[in-house]
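Here the complex is missing one protein chain, while the rest keep their positions.
Think of it as A and B in the order they're written, each chain with its own count starting at 1.
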Amino acid sequence: MSEQTRSTQDPLWTRVLLIGCTVGFLLLFLFVPLALVFAEAFRKGIKVYADAVTEADALSAIYLTLTVALVSVPLNAVFGISASWAIAKFSFKGKSLLLSLIDLPFAVSPVVSGLVWVLLFGARGLFGPWLQSHNLQIIFAVPGMILATVFVTFPFVARELIPLMQAQGNDQEYAALSLGASGWQTFRRVTLPNIKWALFYGVILCNARAMGEFGAVSVVSGHIRGETNTLPLHVEVLYNEYNSAAAFACASILSVLGLLTLALKTFIEWRVGLRRQKH
Amino acid sequence: MSIVVQNLRRTFGTFQALRGINLEIADHQLVALLGPSGSGKTTLLRIIGGLDFPDAGQGSVVINGEDVTERPAAERKAGFVFQHYALFNHLSVFENVAFGLEVRPQKTRPSKDAIRDRVLELLRLVQLGGLEQRLPSELSGGQRQRVALARALAIDPKVLLLDEPFGALDAKVRKDLRRWLRAFHREIGVTTIFVTHDQQEALELADVVVVMNEGQIEQIGSPQQLYDHPATPFVYEFLGDVNKVRKPGRPDVFYVRPHEVKILFAGDASAELHATIEHLFAAGPSARLTLRIQESRETLDADITRLQLEEMGLSEGDEVGVHLTLTRS
Partner (left out) sequence: MQAKRPRSILPGFGLSLGFTLAYLGLVVIFPLLMVFVKASGLGWQGFWEALWSNRVWAACRLSFGLSLFAGLLNGVFGLLIAWVLTRYRFPGRRFLDASVDLPFAMPTAVAGIALTTLYAPNGWIGALLKPYGIKVAFAPAGILIAMVFIGLPFVVRTLQPVLEDFEAAQEEAAATLGATRWQTFRRVVYPQLVPALITGTTLAFARAVGEYGSVVFIAGNMPGKTEILPLLIITKLEQYDYAGATALAAMMLVVSFVLLLVINFLQRKTLVRTSA
C-alpha cells in the first residue's frame, strides 16, 4: 500500500498545498492548452469546422495519415513480436546491446530521424541516382513518409512486450511443446493470449505516435498539398497561412485521437490490474 | 515504565481487529503477545507504539501515568523494531543508529561527539562493533536485526516494541538471538513487548505471556501458569501438542498431552484403553507413538522416553494398553 497511514500522513496543510499546486500545474500546462484547441476549432461556428475537416486537402491528409499508420504499425508490431520472442525465450550474447539498439529511435530527434532517409534516398543521397534512373520516388513521396514513421515508432511494441515476456518465463511454452504442439501452435495458443494486452497497448501507443508524428515526416514530405501532407503537416500548413480556425479544427481531430489513446491505455491498465488481482 | 491499556477497540472496515483489550504491563517486564495470524497482536503493538490509533473514543493507552492515546509515534519515545528491520538502506549502520538523535530539535540534540560516543557504545552493546561504516545491504539478517535494535535504543525509549523480531531468520540464528535477547533484556532492563506466533519462543523468553485470539485476550500469565493451568481450550491447544480423546461410555471430550499418555503392556489390568501402534518416530530425544485406539477407532499421540521404548521392546504394529494420567476436559 503506497497511500499514507495515519502515522505517516503529511499534515493537512501540506496535503492541501501540494494537491493545489499539482492541480494548478496540470491545469495550466495540460488542460488549458487542450481546451484551447477545441475552443479555437469551434470559434467560428460548426459550419466552418465541418468545412475545414471535409475539404479536399484535409480529407487527403486524413487518408494519408491512415495509410501511413496502417502500414507502419503492423510492420513494427511484427518486429516487436519477433524481437521479444528472440530476446525473452532464448539466451545469447549481445542481448543487452540489442536492447539498447532497439531503444535508439527514442533517443534520436525526429528531425534527424527524417534526415537519415533523405541522406539515403534523396536526390543527392546514396541511392538517389539509382532511384532517379528507375523513376522511383521515395523522398517527397509516400514511401519516404512510411519509412520515417516506421523509424520513429520502431520501439513501441517491442518495449511493451519484452519485459512482459521476460517476466512470464518459458514454462508454459515448454509444457505446450511437451504435449506435442508445433512451434506456431505454441505461439498462437499459448504465448499470444498471454501477451495480448501488452500487444494491444503497444499497438495503440505506436499508432498514436504514427498518426501524430510531425518532425520526421516534415523532413521527408516536401509539403506537397493534397499529396504528401499527413494531417499534422496539414495543420501546420493551415496555421502558417493564418487560417487558425481550420488548423485547430483539424488539430481537434488529432486531439480526439490522443484522448482516445489515453482512454484505451487507462482501460487496458485497469483490465490488467484486475487480472493480476485474480491470480 | 508501566503501560495500561483499557477497552481498546480497533476496526478495519468490517473487520474487528481488537475487541476490547484490557492489559497492564509492569515496569521492566519482558512481555510476549502470542497468537495466530489475525489475532490482533501486531495491531495492539502498533497502537501502543503510536503507529496506529484505536477507533474514535474506543479505549486508551496510558504509559507511565500519561494518556498517550492520541499522541503520534514521534512523541511517544517508544522504540520500535520492525519485522523486516526497516533499516534506512542508503545510510550506514552508524547513520542508522544515530538517526533518532540527529533529528532532535536544536535544543535537545546532543553534540556530534556525544552522538558518536552513544552510537559506538550501542553498537558494542549489540555486538556489532567495527561494522559502523557498513551499509544494510552488506549485513546478514541477524546483524540487521541488531542494528534495528540499537537504532531503537538510541532514543532512550520508555518501552521497546518488537514485531516478530526473529520471524525472517533461520532456525539456528533464531535460537541464538533468542538466548541473546533474554540476556540483553536482563542487562538493560527496558520494558519490552514482543509479538510472536511461535509459542516456543514466547514460553522460553517472556516473563509474562499474553495469549490472544480473534481480537481478544484469552489469558495472561507466566509461561508456567499458562502451560500448567490453561484457562480455555484455545490456550491449551495453542501452547502445545494436544490429544482430544473420548473415553468409552462417556460422551465428553478429554484433553491429554502426549507425555501424559501412559503406555502399558497389552494385558495390564490398569489399562483403560487398548491401541495398536500405527507409527513410531524415534529420531529424537524422545519417542513419539501414533496409536489407533481399538475401542473408538480414534488416533492418539503419545510421547515416551527412549528408555521406556527399549525396555518394553515396542515396534510398529504392537498392541499396547493405554492409561490416561491427568485428564482434563
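One rule holds in what follows: a contact is a pair of C-beta atoms (placed from the backbone, for glycine too) under 8 Å apart; a residue touches a chain by one contact, two chains touch by 3 or more.
As the structure is a prediction and not an experimental result, all values here were calculated from the model.
Although one chain is not drawn, its touching partners on chain A can still be listed: residues 1-5, 7-11, 14-15, 18-19, 21-23, 25-26, 29-34, 36-37, 40, 79, 82-83, 85-87, 89-94, 97-98, 100-112, 115-120, 124, 126, 147, 150-151, 154, 170, 173-174, 177, 182-183, 186-187, 205, 208, 211-215, 218-219, 232-233, 235-236, 239, 244, 247-248, 251, 254-255, 257-259, 261-262, 265-266.
Listed for chain B, the residues touching the missing chain in the whole complex are 49-51, 72-80, 82-84, 86-90, 99-100, 103-104, 135-137, 148, 151-152, 154-155.
Here, only the chains that are shown with their structure count from here on.
Put simply, the C-alpha centre of chain A and that of chain B have 57 angstrom between them. Looking at the complex, you find that chain A touches chain B at residues 5-7. Only residues 46, 50-53, 72-73 of chain B touch chain A when the two sit together in their complex.
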